[in-house]
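One chain of protein is taken out of this complex; the other chains stay put.
Chain IDs A, B and C follow the sequence of writing; residue 1 opens each chain.
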Amino acid sequence: MGDKVGFVRMAEVAKAADRIPEIGIGMLGYAFMGKAHSHAYIDLPTFFWPPPARPKLVAICGRNEKLVSEASRRYRYKRYYTDWTKLVKDPEVELFDNAASNDMHAQPCIAAAESGKHIFCEKPLALSSQEARRMLDAVEKANVKHMVGYNYRFVPAVRLAKTLIEEGRLGRIYHYRARYLQEWIMDPNFPLIWKLQKEAAGSGPIGDLGSHIIDLARFLIGEVKSVSSVTTTFIKDRPLPDQPHKKGEVTVEDAFEAAVQFDNGAVGTLEATRFAAGRKNFNNFEINGEKGSIEFNLERLNELRVYDADEADQTKGWHNILVTESYHPFIEHYWPHGHIIGWEHTFINEVFHLLDAIANDRKIGPYAATFEDGYRCNSVMDAITQSAQTGRQVAVEY
Amino acid sequence: MGDKVGFVRMAEVAKAADRIPEIGIGMLGYAFMGKAHSHAYIDLPTFFWPPPARPKLVAICGRNEKLVSEASRRYRYKRYYTDWTKLVKDPEVELFDNAASNDMHAQPCIAAAESGKHIFCEKPLALSSQEARRMLDAVEKANVKHMVGYNYRFVPAVRLAKTLIEEGRLGRIYHYRARYLQEWIMDPNFPLIWKLQKEAAGSGPIGDLGSHIIDLARFLIGEVKSVSSVTTTFIKDRPLPDQPHKKGEVTVEDAFEAAVQFDNGAVGTLEATRFAAGRKNFNNFEINGEKGSIEFNLERLNELRVYDADEADQTKGWHNILVTESYHPFIEHYWPHGHIIGWEHTFINEVFHLLDAIANDRKIGPYAATFEDGYRCNSVMDAITQSAQTGRQVAVEY
Amino acid sequence: MGDKVGFVRMAEVAKAADRIPEIGIGMLGYAFMGKAHSHAYIDLPTFFWPPPARPKLVAICGRNEKLVSEASRRYRYKRYYTDWTKLVKDPEVELFDNAASNDMHAQPCIAAAESGKHIFCEKPLALSSQEARRMLDAVEKANVKHMVGYNYRFVPAVRLAKTLIEEGRLGRIYHYRARYLQEWIMDPNFPLIWKLQKEAAGSGPIGDLGSHIIDLARFLIGEVKSVSSVTTTFIKDRPLPDQPHKKGEVTVEDAFEAAVQFDNGAVGTLEATRFAAGRKNFNNFEINGEKGSIEFNLERLNELRVYDADEADQTKGWHNILVTESYHPFIEHYWPHGHIIGWEHTFINEVFHLLDAIANDRKIGPYAATFEDGYRCNSVMDAITQSAQTGRQVAVEY
Partner (left out) sequence: MGDKVGFVRMAEVAKAADRIPEIGIGMLGYAFMGKAHSHAYIDLPTFFWPPPARPKLVAICGRNEKLVSEASRRYRYKRYYTDWTKLVKDPEVELFDNAASNDMHAQPCIAAAESGKHIFCEKPLALSSQEARRMLDAVEKANVKHMVGYNYRFVPAVRLAKTLIEEGRLGRIYHYRARYLQEWIMDPNFPLIWKLQKEAAGSGPIGDLGSHIIDLARFLIGEVKSVSSVTTTFIKDRPLPDQPHKKGEVTVEDAFEAAVQFDNGAVGTLEATRFAAGRKNFNNFEINGEKGSIEFNLERLNELRVYDADEADQTKGWHNILVTESYHPFIEHYWPHGHIIGWEHTFINEVFHLLDAIANDRKIGPYAATFEDGYRCNSVMDAITQSAQTGRQVAVEY
């Protein structure tokens, strides 16, 4: 491994001021997203040095005391709660991080806003656009910083795509086709967890996966104008988690497919499914513009494929860019080129953005998703559901 | 190069009978498809030996005498015509091959059928499903062999996909997503050729590219039940071919996007465009089934990607199959493994199927597309157009 | 399929002169290479129109009368011989094509030269550099055209690589690493065919596969200065072809590995094996130069990967070039972009080069391999063998 970069970087950081403020973190949830967010706070100062603020892990909250107390030790939180109303009022908590299930987003976030906490909420923001609207109103009224966990905006390759589009490198955009494919519930005996119940999840892959690619569509292309969609549920009944020999009804879709129009004239497709054998976490998009194209796939998140139509003829072709150079987005904080980063680093980048905004009173967005973005994403999700139900093209209303 | 296969193959063919019948070919058109079809007839006996019949290149027909006479010499036809009505009545012609533009399919094919000629017609079969229906009626009435040029059924990798599905290797099919992407009219100064005029072409990429992926959808998955689509025309006026400083209106779509449902419950997307920079001939599909998945891309037509969900855990992954083994479809006629074939070979395989059907009075289909398939494909195309116009989901009617 | 190119091309060729001369072909061998060469002569005028000369398939020769007579019908030769001495004296034969086994190269080629025939001989030219030298002397003395079948020089992507290097696009060359991997004799019961016997084949993969990558090394980089090699034979005894329950000794190597130095200061590796499971016809090279790199793999022969170190930072990456544009080498004769060609097309390009040289009295080379190239290639092969035997670095002598 070449270490040419190491010495230089150390010399630069040595100039950094000695006094680094702290920001108190209160975390709701200790499962998948709770782990990802907690890790990001712990790992941040190693890479982003000096950090805008040192995250102070104040408290973590969850319903199961045994598990939440264990999580508090694992992730080094000072204390834990089993009642979220206490968490959002803890005076040492300055930033409320909501990594709970979708039906636990609105109420705690609104309460935290009312307590004057800054908020980082996992996606999708809400169970419906109406609920999202209320959450947006609350954070705006409270005048706190607010961010939604659309972390794929913070993949270096995705941010590079954003930069190229902003620079006009693709010209007018003609097409955006995105598909987020997974396979994790293909087994008919996979149990009826909360993600398969409309009350808790709001929707199936429309919210879980689709919200990510809708957010990327809005981030990279612009507002969605209309959707023409179909949804389906392949496995209609599944074993209950606690009574495996009894079955309950799956009340969310297993897949959706949509033809879409954008305000700027581009057209394309949006699709998501949990029934694509062999696709583990295949968040894939292709953008075609007047002057070139871009393709991305989350399973190879360190790479971006770019085609430049104006390039010299003989060697014109798709560039496979290993997005690990020090001049690429976020990479200066990590390793020398070719030493790839992983999925978890998207959260470190995202949390850096948020802490920097809080510590230095900067705007969240346009590179991160605000509650406004979360609301608009929920609106597109609602339109997809409505189009599938009515068999008509539905204009998205914000 | 290993030549282990060579000797064995020679020994086998040496047993072949000495008497090989001839079938007289009459070709309409000498451009792109005329070249592809003529080449297939010339090249057939080298690979498929002994052939079911030797193609006898009787006559080629086109409007421009200078060009058609040159083509007759190049492709070694005995004579040429500038009037197709003479071609379809030439008594030495037994097989009428229609490689002309879309608006020249119906009338000559119907006339040829009435003259008792077998017919091979390029795709899409007709300008509309009504016209296709009349052509189907004509060939059925005349009791001649009929085939439509959906040559991608004859890519070895596609045929292998068909075999795997027939064997139940994917189980119940959940998804089919297909997109045929090209880039050849992105230049706004590309002229208003016949393919951009509704009168001559019937439609834009719906017919040119979409018909291929619709045919593959029907071949691999089953009948399409409904479509929900959008179309758009990015460049609305283009220079006239003969008067480049005047512009005329583009009367076909530049792209279409559709969410589709199949009779068997599968859902997916169909898309085609001529505005995908960097995509030269990107006919790409992915199929997800209960037990596995399949992916194909025409730009790498010698490869098929297959995922088998039932495979042993540790090494489970997408197989990249180099479809060049002697046990793969059609390959025994070509070269040892790893010596790839090209796009033109699809036509050799297709023409073999047809000549064999004629010489040995076999059924065309289900592996080749008949006029019945051509008609059904036109019906789906019509539904896509109608859905885009009405903003409603349209049920396909056959 | 877009046919924009078709009409234009036809118009151009229509201007071509009407009188096309013929060149009489005499073919020795009817197995793998006999098929590949015969096919090229048949297929040439369809693509290269008007051709410099029409190949006239005069006679084919082989020891087994039944097989050679069948081959004559299949490939449409006027007559056949079972005695090569008659073939090389046939007055209608102007070009002697030697597609026989390695031990049948020298004597027939020298006899043909003495009869004043032009010569196309399969590779490797000879069993040793001494034998190759005699063949070179014979053709030079007879003043006939001579070419060796290093057909991979005629892959469009390889020729593009050559062009890029000639234009200085890579600058000074640092590295050439090539490996030609196959798997066809991994089964210990694969019989002891002539390719595994030193008397008939001269060597194992050094000649069969290694000669190709040595030729490409000389074509693309320059003369080889020294080799440091090892060879090995994994399976030392194999069943006799005619008596499968008896075994005979394998007298050639199964694999070789060599570290090499070039006259121009570049260094690299050359390797070939028939024991690489999963590698069907993996002729792969990578070139690293001062300004960029190139990579190629025969199993995807329509693609070339190029890295340009001088490109703008953010989007710098390996280009995957689909070498199917009309401005790419040889492609104008085939199909619109994205419609890939196959392995057999290398022979069509090669035979065009030869017939053009004969018909228009042009020089063979530097883009095709002459007997001089064949001799030099044999010299490197001899050095590899010698280094492996002595355990010393061997300087190549020409």
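A few notes on this one:
By definition in this document, contacts are C-beta pairs under 8 Å (C-beta built on N, C-alpha and C of every residue); 3 or more make two chains touch, one makes a residue touch a chain.
Not measured: the values here are computed from a predicted model.
One of B:T85, B:T163, B:N189 or B:Q243 touches the chain omitted from the figure, and that residue is B:T163. Which of A:Y30, A:F154, A:F219 or A:F275 touches the hidden chain is settled by the complete complex: it is A:Y30. In the complete complex, the residue from B:K195, B:H212, B:H328 or B:R376 that touches the missing chain is B:H328. Only one residue in the set A:K198, A:K247, A:H337 or A:R392 touches the chain that does not appear here, and it is A:H337. Across A:K198, A:K247 or A:R300, the residue that sits in touch with the chain not pictured is A:R300. For subunit A, the residues touching the absent chain in the complete assembly are 1-7, 10-11, 13-14, 16, 30-36, 38-39, 42-43, 45-46, 49-50, 66-67, 70-71, 74-76, 182, 184-185, 193, 195, 208, 274, 279-282, 298-302, 322, 324, 334-345.
Where subunit C meets the chain that is not shown, the touching residues are 172, 174-175, 177, 179, 181, 183, 186, 226, 228-232, 234, 255, 257-261, 265, 267-269, 271, 273, 275-279, 286, 288-293, 307, 309, 317-318, 387, 391-393. In the full complex, subunit B contacts the hidden chain through residues 160, 163-164, 169, 304, 306, 308, 313-322, 325, 327-328.
The rule we apply is simple: only the chains that are shown with their structure count from here on.
Placing every chain at the mean of its C-alpha atoms, the farthest one from subunit B is found to be A. Here the spacing of subunit B and subunit C, counted between their Cα centres, is 34 Å. Centre-to-centre, using mean CA coordinates, subunit A is 53 Å away from subunit C.
Spacing of subunit A relative to subunit B, judged by their CA centroids, is 42 angstrom.
Residue positions of subunit C touching 2 or more other chains, listed in rising order: 322.
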